[in-house]
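Below: the structure, in structure tokens.
Omission of a single protein chain aside, the complex is shown with its protein chains in their original locations.
Moving on, here comes subunit A:
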Amino acid sequence: MNVAKRTFDAVIVGAGGAGLRAALQLSESGLKTAVLTKVFPTRSHTVAAQGGVAASLGNTTEDNWHWHMYDTVKGSDWLGDQDAIEFMCRKANEVVVELEHYGMPFDRTDNGKIYQRPFGGHSQNYGQAPVSRSCAAADRTGHAMLHALYQRNVRANTQFFVEWMALDLIRDADGDVLGVTAIEMETGEVCIFHAKATIFATGGAGRIFHSSTNAFINTGDGLGMAARAGIPLEDMEFWQFHPTGVFGAGVLITEGVRGEGGILRNASGERFMERYAPNLKDLASRDVVSRSMVTEINEGRGCGPDKDHVLLDITHLSPETIMKRLPGIREISIQFAGVDPIKAPIPVVPTAHYQMGGIPTNYKGQVVAPKDGNPNAPISGFYAAGECACASVHGANRLGTNSLLDLLVFGKSAGESVVEDFQSGDLSLKPLPADAADVSLARLARLEGQKNGESVFEVGLEMRRTMQKHAGVFRFDNLLKEGVARIKEVAERSRRTEIKDKSKVWNTARTEALELDNLIEVAKATMVSAEARKESRGAHVRDDSPDTAEFPNGRKDNEWLKHTLWYSEGNRLDYKPVTMKPLSQDVEPIALAKRTY
């Protein structure tokens, strides 16, 4: 079949924070760039980020990148790569100030600087006291950031292909990446985007879980495409459960609420975090807070008739502070919890929120995979940034506000790498293989012709329930083993999905079926990687690897201080070392230690 072809210097898939930041770098460098996005850019999920972006500006409390780096490594439970973490923390001030220059409406301090608030796991002087490091625009930081980045791209004349969904990654016989196939939603037209460089900025896949803060569009499209094309996914067992999703609805309540003084309470009104994290209390890192909450609930101290949630209390804050600093939270709370937080506490429960793992990259945003004995060999023509990528700066647990920082720093660095590789002549327009679109066309034809198949909704529901039950906040060996078998069954069913809608025009049934293919890859990667990792680390905590003197926090560094690499074919696992050496001589490696807050 003849498929239309468009040719660019670079194609970016995704127009959230990372994609837009990368696009800016390319557009302003004069590269002919296409940005594909399945939703209008300002509808991307970055828009839902609330509490802020980390940078050690030190506008209200003393701060520096060394402390930020220490907090991030410790937060990652030492699974983060220290070269990438140093790179990110040192770049933070630059990329945040740039945003301000683009027009982002940050809140301000009395002396006119960017307003900063405390956030979980961020500290002064290597864990001693909370620090105000989160640069915020009220509790709408992601919205303000995404719009500012989009607006800057309007100025830079970036070329968007809005409501186009990328289908598959195109690689040639050498394994080099030559672009993607994509489908225009309005017409159903399939097109090859042939490019010298391809950047994935497709975001997360939180929709593998039943209860998630994530938008419907967070279906791991980049991860699915990479996995199907033979590229491994890194550290997919590590999923962040945000402590404060609205009970029942899953909608996010920012950690900034606790940054502004909010307190978690159990059924007896006790501030229980004092028992679990005597120093940082409610502002301990997210994995610690989520586990403490679930422990409270499991031990019968939960709130409500079914004792199945806890309360986030800000009734002691002045209404003025709430209206000024947390206006969006108040709206959400009234809308989705039926509670005005000025008057009553908000019912909350840990909710799937963020994937620490993703497509393996280095700190330059180049996608890497093992080749000829090098565990981190760059794949020519392929880059990734943001939540879909694993640099790895978040390791086994991400600190709040480091996600917006990640997408700025690595969106920019991926863009810069493309420009550099372009200018040095490392990138060329390699000829397309004759079968470049075959995989995508076969997938579409299968879907079109499927008879007596499975419902996309039912298979998706089964996947989400399986993930929720078998790979939740606490993990158990038997549940994980059973989970692997179950998710493989669900994956089999997903190969026979059938849609009734056969229209070419804006066929959302088809979109959802294609998205499910991507989600399934992520779900398999998560379950298989989690079952295999026989230790507790960060967000991955197993009942059979408890906190002992020999294994602090249940972490088994001798055996498991390594990154997981999952390959779709045969669910094969491989591992690679964690980079413990920082990028420069300016800082010593941060040594392994027991993690307490």
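Everything that follows uses one rule, which is that a contact is a pair of C-beta atoms (placed from the backbone, for glycine too) under 8 Å apart; a residue touches a chain by one contact, two chains touch by 3 or more; residues count from 1.
Just so it is clear, contacts and distances are computed from a predicted model.
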{"item": "\"proton-translocating NAD(P)(+) transhydrogenase\", \"Succinate dehydrogenase iron-sulfur subunit\", \"Sugar ABC transporter permease\" or \"CoA transferase subunit B\" - which is the UniProt name of the missing chain", "value": "\"Succinate dehydrogenase iron-sulfur subunit\""}
{"item": "Per the touch definition above, residue among A:62, A:186, A:299 or A:544 touching the missing chain", "value": "A:186"}
{"item": "Option touching the unshown chain, where A:127, A:175 or A:248 are the choices", "value": "A:248"}
{"item": "Candidates A:133, A:147, A:258 or A:537 - the one touching the absent chain", "value": "A:147"}
{"item": "Identified contact with the non-displayed chain, of A:73, A:201, A:217 or A:368", "value": "A:217"}
{"item": "Missing-partner contacts on subunit A, residue numbers", "value": "39-40, 42-45, 47-48, 57, 97, 100-103, 105-114, 137, 140, 143-144, 147, 151-152, 154-155, 186, 215-217, 248-249, 251-252, 328, 331-332, 335-336, 455-457, 499-501, 503-509, 512"}
